[in-house]
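Sharing a structure with you now.
Just one protein chain is left out here, and the rest sit where they should.
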Amino acid sequence: MNIRVNGTTREVPDGLTLDRLLAILDQRSEGVAVAVNLEFVPKSAYQHTRLSESDTVEIVAPIAGGLTCGT
Amino acid sequence: MNIRVNGTTREVPDGLTLDRLLAILDQRSEGVAVAVNLEFVPKSAYQHTRLSESDTVEIVAPIAGGLTCGT
Amino acid sequence: MNIRVNGTTREVPDGLTLDRLLAILDQRSEGVAVAVNLEFVPKSAYQHTRLSESDTVEIVAPIAGGLTCGT
Amino acid sequence: MNIRVNGTTREVPDGLTLDRLLAILDQRSEGVAVAVNLEFVPKSAYQHTRLSESDTVEIVAPIAGGLTCGT
Amino acid sequence: MWNLGDQEIDSRLLTGTALFPSPEIMADAIEASGSRVATVALRRQAPGERSGEAFWSLIRELGVHVLPNTAGCKSVKEAVATANMARELFGTRWIKLEVIGDDYTLQPDTTALVEAARVLVADGFEVFPYTTEDLIVAQRLVDAGCRIVMPWGSPIGSGRGLMNPYLLKTLRNRLPDVTLIVDAGIGRPSDAARAMELGYDGVLINSAIALADDPVGMARAFRAAVEAGRLGFEAGAMDPRETATPSTPTLGTPFWHGQDA
Amino acid sequence: MWNLGDQEIDSRLLTGTALFPSPEIMADAIEASGSRVATVALRRQAPGERSGEAFWSLIRELGVHVLPNTAGCKSVKEAVATANMARELFGTRWIKLEVIGDDYTLQPDTTALVEAARVLVADGFEVFPYTTEDLIVAQRLVDAGCRIVMPWGSPIGSGRGLMNPYLLKTLRNRLPDVTLIVDAGIGRPSDAARAMELGYDGVLINSAIALADDPVGMARAFRAAVEAGRLGFEAGAMDPRETATPSTPTLGTPFWHGQDA
Amino acid sequence: MWNLGDQEIDSRLLTGTALFPSPEIMADAIEASGSRVATVALRRQAPGERSGEAFWSLIRELGVHVLPNTAGCKSVKEAVATANMARELFGTRWIKLEVIGDDYTLQPDTTALVEAARVLVADGFEVFPYTTEDLIVAQRLVDAGCRIVMPWGSPIGSGRGLMNPYLLKTLRNRLPDVTLIVDAGIGRPSDAARAMELGYDGVLINSAIALADDPVGMARAFRAAVEAGRLGFEAGAMDPRETATPSTPTLGTPFWHGQDA
Partner (left out) sequence: MWNLGDQEIDSRLLTGTALFPSPEIMADAIEASGSRVATVALRRQAPGERSGEAFWSLIRELGVHVLPNTAGCKSVKEAVATANMARELFGTRWIKLEVIGDDYTLQPDTTALVEAARVLVADGFEVFPYTTEDLIVAQRLVDAGCRIVMPWGSPIGSGRGLMNPYLLKTLRNRLPDVTLIVDAGIGRPSDAARAMELGYDGVLINSAIALADDPVGMARAFRAAVEAGRLGFEAGAMDPRETATPSTPTLGTPFWHGQDA
């Protein structure tokens, strides 16, 4: 199935869980936070969160930040 | 029954219609407009608009006006 | 003769010297400075400065001061 | 002798009068005004104004003008 | 001539009708102002009273477009009911929409304003919303169907002029196709001229005219000021510069101290 | 109608003649401005040249009062000689007296200005001194015999408007009987209106008209602005207030939440 | 010491961490500023990248309170998700809530802001909403449970200082018990001092420090300015007066021209 991760489309196995996605991406779960389809997913739920076709995943990390950023 | 007309409580006959209220108040319907319970009532409906206990009636007329008025 | 001291007219002996004027006024010369007819007179000259009729004497002392003062 | 006319040095005959200078310059006296050595010379005096070595002559005419001009 | 809603009019000055020393002075001042649009309001009719009719007759004689307002309304519901009563009474679908959020600053409640505008536009009104200089709110009003947006200059009746020319200018630049009118706070003719120089389509004045020592003279002053500002906008004013610049050419200045030219 | 020196004129806008795209546009703009007074200057005549005459003819056709200036002068002596040359050439005893003390800011040298004014008044000139907003200097100019004083709004050609309205207002209040004209720095019609609202008798504009995209349109704008400001001054503007004040009376507001009235 | 949310801190200057020439300069500047609160943000993690951790370590070493923001969010949903991610990542329930309504002015969308604030407060966040100077919106934020409100001074990064001191002052006067922090647009130390003199509880600075020629020196400058403004507020500044007043007593002035005293 296809999902979008941080704005990029990727093909991944059907029924993939969030912790597996991070593993595939070689991304440790420390130091990042995740939202799926604009909903926050806490770390404790990664294991049980199964992704579906067309899901949108955001994986974010800290950055210097001031006021706002337009896009 | 008791209704409020322009902020003042009045006792009026049960089931009074709006056109009758105006007559009681000696108020011609030309030059005024009316709202009952914060809903506008067009002139054509006065005859058929029956008032109920505790209804709030506003009868308004033109006045000089600028920007806003606080209350 | 008449002279003006700090805006007030006074009668004093003819040919009075400045040091004598201060003595008459019971004014020690320390802590004050003097001008006669809009000219500064240094302390060392008090003894030899002889006043004349209508002379204007200013005797001033320190005061708190900020910017200016209108009069 | 040498004089300066409007900022330019010129050799002219000794004892030249102002009206002769204008003639040499092919300049009618209408529409201009003249100053010699920073002093205004009225038209009526051109004939009798004799120039000397190093004199500075300004011959000016109308121009559009607003506020000031720096130089 | 310009278009205000569906009307073609020849003055960019809109006037209020309140606070004048007398109805006669009001009428004379509006006439002197050249204004073609006058705001009016509603109030509770006391039994037997007739002053509303007299006022309404006076306004009709002036031959101006009437712009009723929803003065004093504090909720969507009040504003919508008032707009409808005004439409029936004054026979116009124009409505100056005010939803006030604070009794002291008389500041618009912009959230309720947008909602009321949506309801009234759907019901066929030409809505003139009184708002702040907030660009997002203005955009929402346009999205709600408003062709006209009226930001304040400063709080109503304060006479402080244009508090925030920078944001007013931003509003103008970002909404080039919307009719923008400065609606409150203008105190002096120069304030009105300034608003027009920013490219605003019009200004609405009440207190500054009505409370002047000579309201009729002040009406004339604002008429000229609005014209001046508009002409200035159209003629393309020079920009302020950091340094002084002579307006008389320097070449050929007499007494130029200098080298041979 | 008002009195400027010994002349009775009907416009409070004085215009400069420099920096226009063409002589024709200058003439059209002055006409459109309604101005009755135009400033002119002198420059060194190049041998055989005739453009000065053409310019002078054009000005004469406009039928305005000519106000020659001593542009570029930096000393009393230069200014006095220039004034005398101007009197002969233009046939007027009016002189706009400029003695510049700094090439960058084109700021008046007020000490030299007062001295030159004294000389010229004694010699029969009607002196229009270009000065700063300095009250003491203005008083000295009056003492020297000037009936007219012309403080700057901001540096010449900067278009920054009125830099220091507080001191300009002080000047007006303290010299009620002197003819006061703002002479430089005005950039927009609203600046001119503001100067007039402060009670100034007139404004002199050059760059702001001549350098506009459309000088003739801008001339019209300033004409209206000067009129607006003067009318506003005469009609007695309201003062700014700290708080908002409704212009629609609150008594009888519909939907008044409240106790029985 | 003062209370910001549930924390007692000793500096009224909040700093941003973006736009510095280097992380080291950022750290030095924050230390020099005396600030106890630093804003941070989130960004998409590129696979394998680790810079986020380095940044986060650096911030932790500074020992400041971390204030994550929802920078770049344009909807309630985005802002809420971002706030939750930030809470997990940074281990704080503080959130600087930004919901931007316009890409050019980076202006807050106040309607969405209030809605997002309501959701987040209910979910246990201490919400620091970035808003305009709109009093009604501020009141709604308070009603939504915000103890802190952060109006802009002027658009983010513009360095224009306080665009609208009049409304900022009104906000302060009307919401005396709310923690008010000026959050954007401050360009110079004097702007920060001015905000504090108005009685604001703090200021948040980023660009003005980070983009200075010497960020560490500028951090010191803002530290002193915030202190100056606060001390000035507490000491009760004199009001501006219309006229000059001598500060040296006039009685007994030497050379007094006068009658016998």
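We just call them A, B, C, D, E, F and G in the order they show up, numbering each chain from 1.
Just so it is clear, contacts are C-beta pairs under 8 Å (C-beta built on N, C-alpha and C of every residue); 3 or more make two chains touch, one makes a residue touch a chain.
Here the structure is a predicted model, which is why all the values come from computation and not from measurement.
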| item | value |
| --- | --- |
| Chains in view touching the one left out | A, C, F, G |
| Chain not shown: contacting residue from G:65, G:93, G:147 or G:188 | G:188 |
| Touching residues (missing chain, whole complex) on subunit F | 101-102, 104-105, 107-111, 114, 132, 134-137, 139-140, 154, 160, 163-164, 166-167, 170, 174 |
| Where the missing chain touches subunit G, by residue | 16, 18-19, 41-44, 46, 69, 71-73, 78, 81-82, 85, 104-107, 155-161, 187-194, 197, 206-208, 210-218, 220-225, 227-232, 234-256 |
| Contacts of subunit C with the absent chain, listed as residue ranges | 6-7, 25-27, 31-35, 38-40, 42-43, 58-71 |
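By definition in this document, only the chains that are shown with their structure count from here on.
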| item | value |
| --- | --- |
| Taking each chain's C-alpha mean as its centre, the one farthest from subunit B | D |
| Label of the chain whose CA centroid is most distant from the centroid of subunit A | C |
| Whole-Å separation of chain centres (CA-atom averages), subunit B against subunit C | 88 |
| Separation of mean Cα positions, subunit F and subunit B [Å, integer] | 60 |
| Gap in Å, rounded to a whole number, between the CA centres of subunit G and subunit D | 68 |
| Per-residue multi-chain contacts in subunit G, two or more chains | 104 |
| Residues within subunit D bordering two or more other chains | 6-7, 35, 38, 58, 60, 63-71 |
| Every chain pair in contact, whichever chains are involved | A-G, B-E, B-F, C-G, D-E, D-F, E-F, E-G |
